[in-house]
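Below is one structure, written out as structure tokens, with a few remarks after it.
A single protein chain has been omitted from the complex, and every remaining protein chain is retained in its original position.
Right, chain A next:
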Amino acid sequence: MYKVGVIGDKDSILGFKALGMSVFPVTSAAEAQETIDEIAAMQYAVIYITEQFAKDIVSTIDKYKDHRFPAIILIPGNQGSLGIGMMSVKKSVERAVGADILFKDE
């Protein structure tokens, strides 16, 4: 069975554990990068990562863009959103559908 992993600072992500996801608390971008590479090779279909760490390891995340698994999704941490998570959803939609069908009014 495929699993869902969550990467971020401990206080932001611990709650996901109650939902049955695997949480990987990290304290630095380097650690986050290692964790992604490590769990991407395992049975993780979806990996959530907080924007705070994602912004520093864009190239690592991009590496998995063309893979079927895992899908790496950016989520806001407990310090609020940086907006890059939504940006990447927008980009993915554009890529899949060919047009921006989500945010065209903005």
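Keep in mind that, in the parts below, a residue touches a chain if its C-beta (ideal position, glycine included) is under 8 Å from a C-beta of that chain, and two chains touch if they have at least 3 such contacts; residues count from 1.
As a convention for this text, contacts and distances are computed from a predicted model.
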- Which one, "V-type ATP synthase subunit C", "Acyl carrier protein", "Sulfate adenylyltransferase subunit 2" or "YibE/F family protein", is the UniProt name for the chain you do not see? "V-type ATP synthase subunit C"
- Note on the structure: In the whole complex, of A:Asp11, A:Glu38 or A:Asp100, the residue touching the missing chain would be A:Asp11
- Message: To test your reading of the contact rule: which positions on chain A touch the chain that is missing from view?
- Response: 9, 11, 27, 78-79
